[in-house]
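Heads up, one of the protein chains got dropped from this complex, but the rest are sitting where they should.
Up next is chain A:
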């Protein structure tokens, strides 16, 4: 068989999501918003006019990323963005430098708390792994 079985037996596909503005959540926690131009059976994606949106607390900031090709194994989910809700988001948008600063502070705070937690657990006899980069 020269074609992947997917083309014949799949009950659903992403064809309905083509040319739509999508939110893609990646395994490293990043959120990319862009227009889906192409996909395949591995959920490899091509997004156009994409931006990486960073959320900190009730604020967010965007980084322009242009055309993105995402390898399917890194994809967690694709969400169709409802434009009406998007326009009325209760979050405030900040310039990217501010968001990156807030993100840095949040990461430092988290690292501090994790270190304390690790130390307390260690004293109790537990060993804790740090696996921050992959959400598994």
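Keep in mind that, in the parts below, a contact is a pair of C-beta atoms (placed from the backbone, for glycine too) under 8 Å apart; a residue touches a chain by one contact, two chains touch by 3 or more; residues count from 1.
The criterion applied here is as follows: contacts and distances are computed from a predicted model.
Peer 1: Can you tell which of "T-complex protein 1 subunit delta", "LSM complex subunit LSm2", "Trafficking protein particle complex subunit" or "Lipoate-protein ligase A" UniProt lists for the chain that's not drawn?
Peer 2: The chain we cannot see is, by its UniProt record, "LSM complex subunit LSm2".
Peer 1: For the chain left off this view, which of A:18, A:63, A:77 or A:120 is in contact with it?
Peer 2: Checking the options A:18, A:63, A:77 or A:120, the one contacting the hidden chain is A:77.
Peer 1: Out of A:18, A:67, A:91 or A:107, which touches the unshown chain?
Peer 2: A:91
Peer 1: Since one chain has been left out of the picture, which residues of chain A touch it in the full complex?
Peer 2: Counting over the whole complex, chain A touches the hidden chain at residues 5-6, 9-14, 17, 23, 25, 27, 29, 31, 43, 53, 55, 58, 60, 72-73, 75-83, 85-86, 89-91, 135-136.
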